[in-house]
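Take a look at the structure below.
Removed: one protein chain of the complex. Kept in place: all other protein chains.
Residue numbering begins at 1 within each chain, and the chains themselves are lettered A, B and C in the order written.
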């Protein structure tokens, strides 16, 4: 009998059993009592050949519909150079484990070192780790870091304008623990920090904000870091990293922690995953940052080499006293981002960010002229903006008609928040990838529906 | 100015021009007289970015329609393991040149050595080359070899049942030269060799036949080699190599030359190219075989290694006295075949061939029951068979209706031969890849049309 | 040859990639002037400015300095480095999946939802559990999720005092870390002389403050906890729950289920057991499966099959909420689904049986040279000791590991679990053939021989790599973490 991906022949099995000194494969499982051993095979289908699986998957794939996506909310359809897939799929990158054996993993370690460096450059901060699961988990890791960094702290202030799912992940993080997520409300679409100082009691460890925020709006953090630092609190900013080609970096706001998701830097939509969380911190927080870190050093001959370092922070050494439980991260996704950024350079990043800005404003401007649609809040935005419809029926019709033309017109905010108050809000994302023709198609269809 | 795939910056250009000692790029072209230098750019479109090209290609690709192909005539839709594409696209295989520098090309040379070995094994002959352009060109190379192998020979006998395009390529080969292609007629769908002996005058160098032939029929070459060899003529058989898992091999027919195309062994349809010609010969013809050959030898330390060998046959040494002008061949396609055969093994090859046999007979048997369709000639066939329709109108309707259901029902023989006599003949190919469900779809649609 | 940093090839004005020109009317063709000045970034980031060919060569050369499963055997204990099928990679690259947005209308993503729903069904069958979640992005993330569910369960039940999680000292470091992250107190459980959970110690530590016992079974010594049913009874009798760390599921899948063993919740590592590639350290995937007791606490949204297709269910009141940004590492899930489709029920079972066969074969061939303190009969992996070599020749487990590198093998896991001194933890997986195993064993035996005559070369190994052993202390003391 031949099983997929198992090379053993009948001969092999006989030879090996004999060498082991047992009579059968079953005998190897004699440590399992009779009542544990399954009498039947598990109730899943029988095995299939490659061709059968490919056909089955082809038919499943047909149940997915691809449209022109004006969809964002944390997952954006940006242009990705052909180099990204071609190089990140090189088999030794794909099939390697975590580079614990440095001598045999220099290529991977160096690539991670380059990733860390780029994240530092983009955020302006000093130290970055080798990646985290995603932007939402980067936020909960930031919360952990904050609480761990201040004695007796239990509370993290979190802006209500964070991505709704990031907020939910943070709330899960606090659930059942002594940690408290205290929300800081919004005002006209951006976080309201006017009374920040008054919120900062001793239990408070710091503040997490997001820009562009859940509506696509850019937030202004003037003076925020100063107020926080005065009370011994940390300041964490979550960004779409591509936006940092234009807007002030976490370092420029004097933030202590920069977090986010590199999906916008070289990762496909992929139904939302894998994406890739990142975290960068100031030097002073070096020994508190979660996750893996690669450092450069030398070998006995003085040759430069790379290795996992500062492992004293990690679980396999520190166990329950580790800074985090993160072990596997998103290495291959981080590699994609590294290749993407290597291909774009800073000039390319600025270009993509500028074009996303320009195209989103073009569409927003023209949509705002239509009856029944309002572009709420006259605030700076980037790449994504919130529309409010006058009534639910027209909104449905709008989405339906555009979908009929192959346009995915936007994300309903209520599909994320499940809140009635958000039901008429549509978030529309426009990246540099949307061609002028696609913008005009959108506008033409919108004008037809909303006339 | 930045051009695609050209790394030079303005600085670089300046620096380099200075080092060369010229003032401008134009000056480097001062060997070209004014009347040769183009004043305008060539009239093709302006450059496009990756994204623009991908979009343009996507829209071109949409003008291709994929159906369930019951199409053959030299290009078959067989199952290809996922390993073939994954491994043949490894970048150093793809971007290497011909392995002239053996030390830096051992992997490629060894793979070609394995290809040669497999072709020898499958055909049963002694020596194979590193590939030729395609099956049709393998036939004209065989013709050249035959003529070169016999003094004063000018003529090659060629079966009329060869693939029509192979015949045309052979006719082109003879055109304008002293070489003569003399056709040997068919009888009831197979080559008629009953009077072969009488055709063998001193000008005659040998015979080329094909099985399965242009109709998919398997031919019987009992006694053929003996008659040819008696007159100092060579015997060449062209095969679909996959069929050799079942039918007698060229060696078993005592042929001197085996030719064909490995498309059925791991190459996609790809609108007909690249495919990959092969040729194997008896030991005695070793120094007359065209194309590149890899051999094993040793280095100074006695380590086994591979190198291009017997290059004295080739153009860059022998120039106009070379055995052929073939230089570049189809190396990467040959690699695909090598990976394919490595994955299938002989057992897999036999399985694929058997299933192609069985499925084609199943469909043929049931189609033959329908009014208005005849399965001509009660002869053994493999994988492909000829149907004759009672009239052109029904044939057109049949093809159209099946196409409407996504079935490409067959190839009209007349589309290859441009002959009126072939207009009612449809060649239907059924490989192991066609599922039972697809066969039943075909039959159901056929029954509907031909009732 | 060592490869420079790409930034060191950087040159102003060089470009690997260009975007289409912006073709909007005037007034919309610029970004910065329209932004308020105090929101505008001032300082450029230093990224490589290189040509496309520079990028291609850089990463191609880097890839040649990495060893993956495709390059050779990878017997890294507890990591299950089995073959990653090319078919799965091909399918995960299909545009019909990579170009689907996680928030597009659910009627247009039924293909993705069907993959997730069917995968959950299959994983439920394989683990003997009721249902699960695919959101967790890695094994540790699964642990976090499972423990969070346990915590929520006890809170709901009014047993907030259950704040202790019992964990054997031989467990992976993520187990205690995940417990701690959830606010639990970690209580270690001793191993007995056979390497199994010490039942007396367990009994003494189980009380009404115990939330759960976390177990890996087979454990990190590669031994099946024979008394698992008794353990389960003890735990449940104390009112606590039993957590299964699925890292070693490859040893038993298709043969037995954690459900039948009495586990209440389990995380899987799709990148171990279900053949999705490790990618140099991720993305992995750590689905959590549970029984009916814990099902209400699963993260949301759940997926349900209705008459009108697959839908999300967001209304579970007791749900712990979301644990990742969207639905999990979908492309990893897809690969695991393809693997299960290929293997089927017989194949899943065969994988476990051959993984165990391979481990026992290697152990039996090595046992006379390398002591295996807890016995050479094992499940899918075993732990040998280089103690003898160290005592006699000064050759450590690390030296043996590094010498393997020169022979084209990735070393086994070193110095874990700590129950065994100079430990090497070997997990061949079912993917390796008898011939590969024999060559590997022969290589290890030859290294043991070399220890007698040429220990120096072992202590300085590896010799064939682009760098030798690195100065780890310097890496920590003089952190150089970025260009």
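Assume contacts are C-beta pairs under 8 Å (C-beta built on N, C-alpha and C of every residue); 3 or more make two chains touch, one makes a residue touch a chain.
For clarity, every value in this text was computed on a predicted model and none was experimentally measured.
Q: Where does the absent chain touch, in terms of which shown chains it meets?
A: A, B, C
Q: Per the definition of touch given earlier, which of B:182, B:229, B:288 or B:361 contacts the omitted chain?
A: Only one listed residue reaches the unshown chain, and that is B:361.
Q: By the contact criterion defined above, which parts of chain C meet the unshown chain? Give residue numbers in ascending order.
A: Output for chain C: 1, 9, 11, 14, 51-54, 56-57, 60-61, 64, 69-72, 83, 85-86, 408, 431-433, 435.
Q: Which residues does chain A use to touch the chain missing from this display?
A: Its contact residues with the unshown chain are 2, 4-7, 9-12, 48-52, 81-83, 85-87, 91.
Here is the rule we go by: only the chains that are shown with their structure count from here on.
Q: Compute the centre of every chain as the mean of its C-alpha atoms, then state which one is farthest from the centre of chain A.
A: Ranked by distance of C-alpha centres from chain A, the top chain is B.
Q: Using mean C-alpha positions as chain centres, tell me how far chain B is from chain C in Å, no decimals.
A: Chain centres of chain B and chain C, defined by C-alpha means, are spaced 46 Å apart.
Q: Once you find the CA centre of chain A and the CA centre of chain B, what distance in Å lies between them?
A: 48
Q: Could you work out how far the Cα centre of chain A sits from that of chain C, in whole Å?
A: Centre-to-centre distance between chain A and chain C: 19 Å.
Q: Can you list the residues of chain B that touch 2 or more other chains?
A: Residues 50-51, 81-82, 86, 91 of chain B touch two or more partner chains.
Q: Which residues does chain C have that touch at least 2 chains other than itself?
A: Only 14-15, 17-20, 50, 52, 56, 60, 85, 87, 89 qualify.
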